[in-house]
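Yeah, one chain of the complex is gone here, protein chain that is, but the others are all in their spots.
Right after this comes chain A.
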C-alpha cells in the first residue's frame, strides 16, 4: 500500500492473530489492555479466552476457560469496571457469570434453562459506575425462542421481566441492549427481532412497550449511545444492508437502505456501535457518528445527518465477515475486531482520541 493509502487508513491495525476458536463475540476488559474472545472451541465445546495486547504488536493468550455448551455471547457490565465479571450466554439456553480475576474454572452463578433454545444476545447494566450504569445489576437475554427476559443477579429463579412474542410464529430475538441507566430506577431495554421489530421498554413501567417499530429487516444488533446518561438514540443494524436510528424522545425511526455505500444489497451488517471520544472537543464532533461492520469484512464510519446517513470512511479489514467488534470503554480509539477467518485484529483509530 502507498503512503497515501496508509494515511487514509483510519482504522490502523496494530496487531492481529489467528485464534483456534470460532469467535462469535469479543469484549474489551475494563481497566486493562486485555480482551475476551468468546465462541466455540475446536471440539464443539464452548470456550472463551483472555488475551492481552502487548507492546510490540503482539497478542498473548493468558487464560482459557471451557464449558460444555458452546458460547454465543458475553458481556461485562454487571459490576464495576475494575472487578471483572463476565456474563456468558450459550447455545443451550443457559447463562453464567464468571469471575475472571479469581480465575475459577466454573461460573460463580449459573442460570439454567433461561431460554428453551439458544441465547442470541446478552447485555448487562447496573455495575454502579459510569461505564455500566447505575441501579441494580441486571442481565438481559434474548433467545432464539423469541423471548426477551430481564434477570436481576440476586434472583435467578425467575426473571423480573419477560416478553414472549406470539408462540406460533416465534419471532427470533437477535439482539438486546440496555441503556440510559443514569439513575437508580431509570433504564431502557431494547430488543430487536428477526422480523425487524424493535421494542423499547422503560423498565419503570413495563406493562406496555414505549416504542414499537419495525424496520422490516432482521435486526442484528442494537446499541444505545449512552449507558450512564439519558440516552438519545438507538442504533439498529439490520440484514440486507439497512440501518436505522431511533430517536427515543421523538420516537422517530430513520431507516435507510445503504446498499449503495456498501456495494451490495444483501449484506448483513453484523455489529454497530456509537463512537465516543475522550476529549470534550471531539465529543461534539463525534456525537452522531457510529461504526459498522459488515459481512464483507469492511468497517465503516458513518455519520447521521438529519434524516440521512453519510459514509465518511470505509475500510476493508478482513476477507470474511466481521462478526463482532468492541470499543474499549476507557479508550474509545481502541477497537478489537473478530472475524470468521479466525483472526482477531486490534486497531487504533485516531479520530476518537
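Throughout what follows, contacts are C-beta pairs under 8 Å (C-beta built on N, C-alpha and C of every residue); 3 or more make two chains touch, one makes a residue touch a chain; residues count from 1.
Heads up, the rule we're going with is that contacts and distances are computed from a predicted model.
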"S-type anion channel SLAH3", "RNA polymerase II-associated protein 3", "LSM2-LSM8 complex subunit LSM8" or "Glycerol-3-phosphate acyltransferase 3" - which is the UniProt name of the missing chain: "RNA polymerase II-associated protein 3"
Selected from A:49, A:79 or A:141 as touching the chain missing from the view: A:79
Contacting the left-out chain in the complete assembly, out of A:18, A:43, A:205 or A:305: A:205
Given A:155, A:283 or A:319, the one touching the chain that is not displayed: A:155
Chain not shown, touching residues in chain A: 3, 12, 14, 31-34, 53-55, 79-80, 82-84, 99, 101-102, 108-109, 128, 135-138, 152, 154-155, 158, 160-167, 169, 184-185, 202-214, 249-251, 330-331, 333-334, 348, 350, 353
